[in-house]
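Excluded from the complex is one protein chain; the other protein chains are retained at their positions.
Up next, chain A:
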Amino acid sequence: MTKPQRRTLKASTITMAHGAGGKAMRDLIEDVFVGTFDNENLNKLEDQARFELAELQAQGQKLAFTTDSYVVDPVEFCGGDIGTLAVNGTVNDLAVSGAIPKYLSCGMILEEGLEVSLLRRIVASMRQAADEAGVTIVTGDTKVVPKGKGDKIFINTTGIGVIAEGVNISAENCKPGDKVIVNGFVGDHGAAILNARGDLALDVELATDCQPLHGLMQAMLEVCPELHAVRDASRGGVATVLNEFAESSEVSIRLFENKIPVRDEVRGVCEILGLDALYFANEGKLVVVVPAEKTDAVLEVMKAHPAGQGSAIIGEVLEGYAGRVLVQTGFGGERILDMLVGEQLPRIC
């Protein structure tokens, strides 16, 4: 018996019918999602994906499991779109634990009236990002909400990855003497989103830094399986990650302001608006705390990796003043770098 041909979606905009469970919804799912993500697990159109445990077990010792929702506005911007974010964001949440990302789910909430062509572009971005990150999107869900009850498209992705034996990365593990490294320019994504909103009419090229970090992480783990703490500096930026580290490990962290890589364009945006790039979201940057004796080796492999060419040592872990992050300014003065109270900007990731 030959397999029936996949259904095609002819509509140009999403209507409530596309979430109603009938033929229109099947058209959408089979054409746009299954047609693009196209893999054995998904193509069966069961209510769940199924994996062989033995296969996962052969690759590591622990499962890593994470979820994130994406509501960025605007949905398309320089260097990516909400689909790229939805894949790389969750891939990176897995990767920074040391996990090799394996499978993602994709839950979509679409607003009535969404252009199908835009949806197709976003879904194609997700497939491309998934391929680059070596993950498969194996299950999903689609809901449509009436116009005005959502904002074009919201995406939730949940991810599963496998952590190898002996890897134990945690925000609690920072020790006095450790060094703090970041894998390149900070603040690009936050600045790109701000610019893409168009309110500022700035004449600059600002692209998101959205990229998967699992390859870089595996390269770092090869030379230093005992990495102490790693987080991707997404919402809240580098400042927030460092505050989380200082709090969880009951240490203080000192940053050297003039060692932190920030693009001139991003600095310019910050200067104009009175913002701080250390709080800007990143979508392809991690902050890693490394034992002092392994710093050079880790920095070397980071710089050799495409996702870490701009890596730099930006600070150190100290004893005392538990939970505080200090910045040594270019002047030799010192100030506290606190968590943000509220938002520096609305809805950035």
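Heads up, the rule we're going with is that a residue touches a chain if its C-beta (ideal position, glycine included) is under 8 Å from a C-beta of that chain, and two chains touch if they have at least 3 such contacts; residues count from 1.
One rule holds in what follows: contacts and distances are computed from a predicted model.
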Match the chain absent from this complex view to the correct UniProt protein name in "Carbohydrate ABC transporter membrane protein 2, CUT1 family", "FtsX-like permease family protein", "SDR family oxidoreductase" or "Hydrogenase maturation factor".
"Hydrogenase maturation factor"
Hidden partner chain, touching residue among A:Arg127, A:His214 or A:Arg324:
A:Arg324
Take the complete complex as the reference. Which residues in chain A touch the chain that isn't displayed?
199-200, 264, 267-268, 271, 273-274, 321, 324, 326, 329-336, 338, 341-342, 346
